[in-house]
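Every protein chain of the complex appears in place save one, which is left out.
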Amino acid sequence: MSEFFHMGGFGAYIWSAMATALFLMLLEPMMLVIKRRSVLADIKRIKRLEERKSRR
Amino acid sequence: MYPLNMKINWFKYSAPMNFYPLAGKLIPIFWLLAIALIGLGLYWGFFKTADILNDQKQYYRIIYVHVASAWMAMWLYAVMVAWAMIGLIFNTRLSFMMASATAVTGTVMTVIALVTGAIWGKTSWGTWWDWDPKLTTFLILLFIYIGYIALQSAIDDTRRSDKASALLALVGLAIVPVIYYAVNCPDPNECASLHQESSLKRVESNILIGMLVTTLGFWMYSFATILMRARNIILERERNTSWVSKLEEVNR
Amino acid sequence: MLIMFNAFWVLLKRDLLLALRRRSEVFTVLFFFLIVISLFPLGVGSEDATLKKIAPGVVWIAALLASTLALDRLFANDYVDGALEQLTLAPQSLPIMVFAKMIAHWLLTGLPLVLISPLVGLFYHLPTSTIGVMMLVLLLGTPVLSMIGAIAAALTLGLRGGGVLVSLLVLPLYIPVLVYGSGAISTSMVVGLSIQPYLLLLSAFMLLALIFSPWATASALKISLE
Amino acid sequence: MLIMFNAFWVLLKRDLLLALRRRSEVFTVLFFFLIVISLFPLGVGSEDATLKKIAPGVVWIAALLASTLALDRLFANDYVDGALEQLTLAPQSLPIMVFAKMIAHWLLTGLPLVLISPLVGLFYHLPTSTIGVMMLVLLLGTPVLSMIGAIAAALTLGLRGGGVLVSLLVLPLYIPVLVYGSGAISTSMVVGLSIQPYLLLLSAFMLLALIFSPWATASALKISLE
Amino acid sequence: MILEVKNLQCIRGDRELFTDLSFQLEANQLMILEGQNGSGKTTLLRSLCGLYLQDEGDILWDGVPIQKQDENYHRDLLYLGHLNGIKADLTVIENLRINAALAGNTPSLDVLMGALDTIGLYAFEDFPTSQLSQGQKRRVALARLLISKAKLWILDEPFVALDVAAVELLQTIIANHVDNGGMVVLTTHQEVPLTSGKIKRLSLNEKPLDDGEC
Partner (left out) sequence: MILEVKNLQCIRGDRELFTDLSFQLEANQLMILEGQNGSGKTTLLRSLCGLYLQDEGDILWDGVPIQKQDENYHRDLLYLGHLNGIKADLTVIENLRINAALAGNTPSLDVLMGALDTIGLYAFEDFPTSQLSQGQKRRVALARLLISKAKLWILDEPFVALDVAAVELLQTIIANHVDNGGMVVLTTHQEVPLTSGKIKRLSLNEKPLDDGEC
């Protein structure tokens, strides 16, 4: 198993390449989800504001 | 005067209102495909090709991610330009949104290609970076992506930012091939044969399969993230419309 | 047709007149160019071989930077004081007017660089023939810089941080000119190699830029004024 | 005293908030720096020895140019929209407020360059120890650039062609930083030489700039607003 | 010559400024556009010039959409917005001459000096406009009205920054233009008694300012 991770001495390189790719490809959707939440929260806030005002 | 009903049929999904739910349904599918294909490709690459690679060439395994992202980086630029062009010609808001959604994923792919390429370079040439034509072109591609995004985010007015960045993408389309030529062939005296042998030809077919499957997975990943981003953009821009305020996720 | 040329001349003369009122601006670009050129020996060291080696690249990079920096004068002033919106409303072809402004801009920023470049040759100990080549390629290349730059300048009109943004957009697009422009100068220092292909390529770039950039710039202006 | 610090923090926070609203501007400066860095191998050629030789100068010149270009953000926006005239009328010490703006400017334009500079090391094949030295001297030198630049930016407020003019004023003043900054990097590549004298000089520059530039800039602002 | 506006709609950001706006303007007519701050007057005027692209609807000049006849329409149009469109480095008379030339006129020096005299800038002709006060700069811009041959004037708050004498003068200029077969669209917040010609009023206030919100 450790031989597999070692990869003939190139393990560090190979795994760090994989890790950067994985990191970026997880980071991107994560940012998108966060952005979506904040946009939705914004929309809800606008809606609340409108409702409050129509009651005023 | 205008073929109105034709227009509605043709452009049905070009209305953000219709596109939004459709994209919502497609996203999970693309995610599943992406995970499956990337998983399969890497599994193939790591476990089914060990015998082909002798010990010195283990680092070849980077190729699956490297080539897939490099290809996507180039493809997505073309896709982005295509959306921008459609937007400019038909003046459909959705096309512009797709163009800007594509740009960011394209940038991410370029960065992955550059980083994995640099790591590869360290293993095979012993240096992280070299001013080789392919690498240089990619660096410039990154700069062009960044320019596109920077221009877009510098303009507040969405109508202006859509059109301005689309025009920039078009100008880029005209100049990028020239840049590619210039970087590949800085000395026109000795540049009769531009078509150097494609490095792909030297790749074992077994590795090629893994590469292609991973690339397909990256395509699916790009679809998924682009659609997600497009949905965010739609929500942001249409937040005051009635259809958005009737959405289920808003009323939860 | 006549009225088209009329607009062209009126605008060209206007921009040159404006420059005449602010003569110092022309010199500023020139001095910027010279300063960048002379910073290198300070930063890199002044061995003869090194200087000769880097001279072609340095000249061109300084030219790119000077021309980029000067870009924000092309439309920005007219935008701020409302003259630009009046121009787009004038009963004249906008691309023609834009072209007039580009020409004026090149006359005020590109041409002076061409004329001053022999000085660079002296600074960097270049042979005379090379200096001639340098002037020639600058003459062919700097108009392309002005014309590509105009598109970016039009796109970034009125944006905050416009100065840096415009450089970001435009410098990558300048790369072909940089590569062949400096390539021609280096080649001219090697005996036996022809610089003709370089000149042909640069002329081709110029032709293409002449054809497309006024239209692209005019569209960009309309977008930016909305 | 308390109210002084209050104004300092309010302005610092304001400027950072403004930058947050335009996050792309920070990246623009960064990428401008990277682009300039990568133009050189294209123009000069990419032999290993040449690259190593020009690296120290190129890094510093790119830093000078990036920081000069970013200068017009320091006061220009505030001048145009009238916020600057309100600042000078605020019941607070103007030099303190100016200092806050300088700090914000450095955090947004100088610090990112320091952080990105290892990449330059990769591009130009520099040894690791040299990369460390490069970061250190950039850390010492870039604040000086921001602070000297602020004076020039204040003097050229609202003048047409401000962008190029400011470079013209400021680039010659940057020369000491350029010389010792790039000198330190080159020296660090030679075995056996100490870079301490360089560091001391750069620190001294920083100290001087810290002491004098807020006052000088505040006076320049008052003159420009008249 | 008729300016026709049909079912115009403009959306800025996410606020709908006006929908289904229709009107037409003929020779000898003056239209005063009214509305609170932020009601969309400037946006409407810029759309009329073709500087801002409306979201829906058509703007026709002589029966043809203005987007399809740029130069033709521009020959008949004079627009004066919030910005004066004069170059600070040129003198008053140079500004005037160049503006006229770009509009396709080449007035004689007498005409130019006459216009300056009328507008109250006599003896200022060789001043760089940068050295004029706010109101004087506005006057330089307004001098174009006296030279122009355009039929349709679109004026966004032309009275701003002018002193009482200049306001009166401008009223006469506008009245003359309308009487001589011209058309004018203008906005103003000041109460300006404009008497001549047929005056139309269009109010953008129908949708109250914070309509969407309250």
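We call the chains A, B, C, D and E, going by the order they appear; numbering starts again at 1 in every chain.
Everything that follows uses one rule, which is that a contact is a pair of C-beta atoms (placed from the backbone, for glycine too) under 8 Å apart; a residue touches a chain by one contact, two chains touch by 3 or more.
Note that the coordinates shown come from a computational prediction; the quantities given were computed from them, not determined experimentally.
For the chain missing from the display, the contacting residue among E:7, E:22 or E:36 is E:36, taking the whole complex into account.
Even with one chain removed from view, subunit D keeps its contact list with that chain: residues 3, 6-7, 10-11, 14, 17-18, 21-22, 77-78, 80-83, 85-93, 225-226.
With the whole complex as reference, residues 12-13, 35-40, 42, 82, 120, 122-124, 131-136, 138-139, 157, 160-167, 189-190, 209-210, 213-214 of subunit E touch the missing chain.
Looking at subunit B, the residues touching the absent chain are 156.
Here is the rule we go by: only the chains that are shown with their structure count from here on.
Ranked by how close its C-alpha mean sits to the mean of all protein C-alpha atoms, the top chain is C. When chain pairs are compared by their number of contacting C-beta pairs, C-D comes first. In whole angstrom, the spacing between the mean C-alpha positions of subunit A and subunit D is 33. Per-chain CA centroids place subunit D at a distance of 45 Å from subunit E. Distance from the subunit C centre to the subunit D centre is 26 Å, each centre being the mean of its Cα atoms. For subunit E, residues that reach two or more other chains under the stated contact definition are 53, 89, 212. Contact of a single residue of subunit A with at least two other chains is seen at no position.
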